[in-house]
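Presented below is the structure to which this report refers.
Removed: one protein chain of the complex. Kept in place: all other protein chains.
A, B and C label the chains in the order they appear, each numbered from 1.
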């Protein structure tokens, strides 16, 4: 299939919608991003890459980092990680405290904020240091993206910390239920550093190959997770990857994916490719409006879907 | 792959667990079923069928009927059906009124009780008759299962009606929000007739072929739904097919499926086969305990998974 | 104190606000009431009555009937009534199902709809007949109001039944939790007959004397409830008498009271008087807008308050 032609078409078709989304505005660093930008990258198992738009432009990966911390958490703790977090869709907004209180401080899944904060806490406990936990996540991402230049934006992470009262509330609530080992401020600070990592769609589509290929990077041959874990990470992406619009994303796109409020989305086509799109304008559920549309078009045009 | 050998192994491996589940006891007709029964059937696209256990024994399909009414509803109303019901996982038990009230009487998806009652209401409105709505669903099931003997058990449906106060509450709540066209009693009565249809795992695995084959029955060549709709029905099965254990089922089994409190589960392996298991003992979320385990073993042994 | 002068002043002062409320419109019989009507009556222990406005005009007492059914229920069941219903403010709208589901079908208090439906069920069980339960409530009201002409409006009660899906949902939910003895339709039907009783402010202010005088009608000398029960009914009126605006009513008026969506409110001044106001326009919480204002003025002008 001529993927380049397909994504070129998509780039054209989505252009009229770039003005419809709303850039995340809870911190200045994100609010100032020009919403009328679009990028899409597809990376095959042999390393061939198809790009369109601003595929070199770095953006804040935000919640896409949850895929990577979940991978590390699973590798370290195995299924005992599920004592701390669940793997069910939440049926609630990404930052709701309601369900977390009803369920006694155990987050529904690793892809809502409370869940990812909890996984971060588990990483800090394992590495016995916030710095090491940060560094290990960074190294993991550099390895799967095969790019040592990737780093976290300190201005963004400090800004997140300053305005991160909702996440502080989530972390304090978990702590009050005994489901957080380390100090709240430390955990949330590391969490925000992961969220503030900057990548572009080239890097992110490349970074998805280990999940598309059931745990083994198809280019380097490095195994990052077991076959079963890779499949299960994909599963949780499908059922929980887009907050309370996960069902809708699965319905439209039919592929496992994870979005971030920076406007990025990563998607896995099992046994075939990694995909990433970027368009900073968000829909009402906090997912990239044009990014979702682009992926729906991609699924329609290629027929690629796990269903 | 030697599917017969695999399901024989599974039947042996699950036997010790048959005593662990709890048969649905809210109506006498279900409460009296012997819990220590197991059946599993696999039907390939050429009609080849592999069976183990009580694969000829009829049981109440209960919520599996939601797949069939949803298919009919989609065919009739197209995407306008989503004005009445959503397609998101609920994060709540199958019969909860909480979310339905917060979301102003619009059910989260067609596979929780409120959603299926709502679809039934839409069918009655379309056919302008409860009897015809009943009959059309029955005819559809007979057609996809290629078996004219299939019928609904009137003792069960009357018993459901007698004890169905929770479902009456759901229907009345939707009616109070203006999201139900017909009389509450009439709609719930038709809904229960669908739930009381009796089939065995042979019939049900056969009946799944139209969804596995993207809308076309691979044996008869009849197209029941469009490719895209078939994929989307599969998607909703994956994200919402097991109530508030949908994430867990997807995680363990990795295939779209739908369960019923009668102990049956249907599963689709896209482009390959239909599967059905039956074991009346339920787990705490109301899904067949041994059925889920059997499907997890099947996925492990065959490597079949959409992820 | 010159009560006649005070209520005359109040009638003048509230006139400009009569157009602000919104008449209950869920049934035609209530929707057609002219909103620009006002009445207020004060009855002292010696029978002296002060009236202003349409004090002879009959209106639907609606939820004010809950005070009377609660009195009867307490007399019959004593404190064992609290096995079925609580006595806590709900923190939720009057017809919410959310809390009722979380609390397993036990209504928070006798003055929300679920609670009053439940008390009605208890009365039917005691009298072993819907007709007798209806008649006993009617007789009780006629006795405390000392007026045999009082009756229920059948057009209203039938209309309530036709549009009463929310109340049917509440009753079915309680039934599903085993907290309703009789058939849902029968209970709700009797409940609506109580709601459809028609009285005027003269009758209602008179009817409150037994509660103001701690159980004994000060005119006839008849004891209707014990001292302690009278005090406790007053307490529940104060904490729960105005749905989710009970705190606000207590804050503004400082007296125990109960409102109905027909626009009536009854109030008790312990050891002194019964009061009733009527103004059909409701505020957003479903209580008479001008009625509440009139009572606040009365409390301010007279200094009467239990606090």
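Annotations for the structure displayed:
In the analysis below, contacts are C-beta pairs under 8 Å (C-beta built on N, C-alpha and C of every residue); 3 or more make two chains touch, one makes a residue touch a chain.
Predicted, not measured: the structure shown is a model, and the values here were computed from it.
One chain is not depicted; across the entire complex it touches A, C.
From the set C:21, C:73 or C:86, the residue in touch with the chain omitted from the display is C:86, counting the whole complex.
Check A:57, A:126 or A:166 against the missing chain and you find that the one touching it is A:166.
Among the residues C:29, C:272 or C:306, only C:306 touches the chain that is left out of the figure.
By the touch criterion stated above, the residues of subunit C touching the omitted chain are 86-92, 99, 108-109, 231-232, 234-236, 238-240, 244-248, 250-251, 254, 256, 270, 305-307. On the side of subunit A, the interface with the absent chain consists of residues 96-98, 101-102, 165-166, 168-170, 172-173, 175-176, 184, using the contact rule stated above.
The definition used in the following text is that only the chains that are shown with their structure count from here on.
Of all chains, the one whose Cα centroid sits at the greatest distance from that of subunit A is C.
Rotation angle, subunit A onto subunit B, C-alpha superposition: 180 degrees, expressed as a multiple of 5.
Closest chain to the protein centre (all Cα atoms averaged), using per-chain Cα means: B.
The distance from the centre of subunit A to the centre of subunit B, with each centre set as the mean of the Cα atoms, comes to 32 Å.
Computed centre separation for the pair subunit A/subunit C is 55 angstrom, with centres defined by C-alpha atoms. Contact of a single residue of subunit B with at least two other chains is seen at no position.
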